[in-house]
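Omission of a single protein chain aside, the complex is shown with its protein chains in their original locations.
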Amino acid sequence: MSTTLGAIVDALGGQLTGDPSTPVHRLAPLATAAEGDLAFVAHVRYLSQVHSTRAGALIVGHPLAQAAAGRGACIVADDPYHYFARLTQWWRRLHEPEALAVVHPSAVIDPSARLGVGVFVGPYAVIEANVEVGDGAVIGAHCVLGRDVRIGSQTRLAPRVTVAAGCSIGERCILHSGVVIGADGFGFAPHQGRWVKIEQLGAVHIGHDVEIGANTCVDRGALDDTVIGDGVKLDNLIQIGHNVRIGANTAMAGCVGVAGSAEIGAGCTVGGGAVVLGHLSLADGVHVSAASVVTRSIREPGQYTGMFPIDDNASWEKNAASLKQLNRLRERLKAVEQAIAQAQHKKTES
Amino acid sequence: MSTTLGAIVDALGGQLTGDPSTPVHRLAPLATAAEGDLAFVAHVRYLSQVHSTRAGALIVGHPLAQAAAGRGACIVADDPYHYFARLTQWWRRLHEPEALAVVHPSAVIDPSARLGVGVFVGPYAVIEANVEVGDGAVIGAHCVLGRDVRIGSQTRLAPRVTVAAGCSIGERCILHSGVVIGADGFGFAPHQGRWVKIEQLGAVHIGHDVEIGANTCVDRGALDDTVIGDGVKLDNLIQIGHNVRIGANTAMAGCVGVAGSAEIGAGCTVGGGAVVLGHLSLADGVHVSAASVVTRSIREPGQYTGMFPIDDNASWEKNAASLKQLNRLRERLKAVEQAIAQAQHKKTES
Partner (left out) sequence: MSTTLGAIVDALGGQLTGDPSTPVHRLAPLATAAEGDLAFVAHVRYLSQVHSTRAGALIVGHPLAQAAAGRGACIVADDPYHYFARLTQWWRRLHEPEALAVVHPSAVIDPSARLGVGVFVGPYAVIEANVEVGDGAVIGAHCVLGRDVRIGSQTRLAPRVTVAAGCSIGERCILHSGVVIGADGFGFAPHQGRWVKIEQLGAVHIGHDVEIGANTCVDRGALDDTVIGDGVKLDNLIQIGHNVRIGANTAMAGCVGVAGSAEIGAGCTVGGGAVVLGHLSLADGVHVSAASVVTRSIREPGQYTGMFPIDDNASWEKNAASLKQLNRLRERLKAVEQAIAQAQHKKTES
């Protein structure tokens, strides 16, 4: 399962210092890398680790080229982090058997479904009427694709992904196990103390190069559709409500909740556990910190945060108690300021 | 896939102004509706949109009847939002093929299970011993019903729903993909630094007309049962702990967590991402805002909130730092007040 520095540079480019036949047994983090391992140094601020690591070879940028070459074999790349990402992709193709383009005989596939060339369908997958699956797509075991679903070419569905009727997924997407695309949005009209269901007649449309983490849900729209732009990356256990729109290349960490009809711009990031309330707009380039609650539209790019600072429990209890009187404290402070102003005024008068 | 205004009014009532043969191609939101679309106006405050929308026809309440009739075809209803909800249900029945009452030959059904009349069972569903499924119920592909489970009539399980042994679901419920009913509650006795499992011997009982969103979990009780009342609506990715009881017609938005043995009243709402701690009681009609943490029982109906306000990151950092000294600030303010009181007292004396 090993390769050589030379083979890597042949495949991915970069300037090699050292013997091309140097074996690479593993890609490893800088801190735990050993002889035979290849590690990368993302930034010049990790210079000290260039000297301390036991990695057999390093991937570095130009500013660290001399330091890295001074200690042993290295590959110099314009953007070492990007180079490393490409390397992991190449490494995976090298070491992992491709899914064969076979359709498991246990898969239940409606005769009206159209599968492209080189499609893999795993055991017990269910593909309903009028589904289209693009060339080279992988439909994992136990996936269920409802009628009229479209899956783009080269898209991979891990085992046990559900895509409900009428939804579409673009090309080169990755959906992990447990993902549910196109369940009903949460819509009810209150009537005489009960909730009357509003049938969710829209669908979900997902662009190209989107990745969606395990057990994440994207609900179908009520009337219009829910839309996820190209290049969006969603981590695990995220909830995307009906009619949400997410712009291209926005990324969200795990456990985020986005309520219905929120519009999130392109190039945004949302930290883990954050909540975006419904019917809000976030401009392009808005970055929401973890566990923050977006309660109003945000028109300007930038970093936004709202999170109670953690503390030892005793200190928190005292501060939290005071917080419940904060507005009263503010009024008391105002009264004090007025008393002082009055006193000074009298003094000036006298 | 179109209908007419006349057909709608024939089915659902309401007063029609305009030509009954006016075609309706789509139900659409007011803002994006075009000619041939039918939209609804929930409230008189959207009067301006009555004039600006391009919708071919409108559903309105009596206060907007004249304005709507002035611009074109309209249906006047007592409660236009409720009318619209009923319309979506009628629309779905019109356009969507009914699940046929067939049992897929791949389903594994224990001979002791009893299926009612007109039941649909999808591919690869597993139905264990002594299960009862009511008339007209839909059991989606890949569902697993443990032994002794009861599913009420007309209840619909989307593909890939798990209902564990001994749990029951009422009539006319909807459970979306990935729902897990009756996994073990989280119960352990600490013993010499380790956790000893408390087997969860209770079950889950779910009332009638309940809807449960994708990937939501309702745990079985430890000794007694977990109980979800009639008409409850749970959104996606919600966690309901063991022995929780939820009153009728309470609704919870996505990503809510309710810890064990909490008792939540009827007619409550819980906003997205909120947390209710264990062993608490919430009265009927309590409304918890999104992302708030309920740390004490709430005896009075009303709206309750606890959420750090979001801000630009730099402002948040300053305020959060001050928050960690808030109790100290309060003490300093008190000292200042005392100093002023003393000064005034001296002045009075002198």
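The letters A and B name the chains in turn, as written, and every chain counts its residues from 1.
The definition used in the following text is that contacts are C-beta pairs under 8 Å (C-beta built on N, C-alpha and C of every residue); 3 or more make two chains touch, one makes a residue touch a chain.
A quick note: this is a predicted structure, and the numbers were derived from the prediction, not measured.
Within the set A:Y46, A:F188 or A:W316, the residue that contacts the chain not displayed is A:W316.
Touch with the chain that is not drawn comes from one residue among B:L5, B:V138, B:A158 or B:L237, which is B:L237. Mapped onto chain A, the footprint of the missing chain covers residues 26-29, 32, 79, 81-82, 84-86, 88-89, 91-92, 104, 106, 122-124, 140-142, 158-160, 174, 176-178, 209, 211, 213-215, 231, 233, 235-237, 249, 251, 253-255, 267, 272-273, 290-291, 307-313, 316-317, 320-321, 323-327, 329-330, 333, 336-337, 340, 343-344.
The omitted chain makes contact with chain B at the following residues, 106, 108, 124, 126, 142, 144, 160, 162, 164, 178, 180, 183-184, 186, 188-189, 191, 193-201, 215, 217, 219, 222-224, 237, 239, 241, 255, 257, 259, 273, 275, 277, 288-289, 292-296, 302-309, 311, 315, 318-319, 321-323, 325-326, 329, 332-333, 336, 339-340, 343.
Here is the rule we go by: only the chains that are shown with their structure count from here on.
Overlaying chain A on chain B by C-alpha atoms takes a rotation of 120 degrees, rounded in steps of 5.
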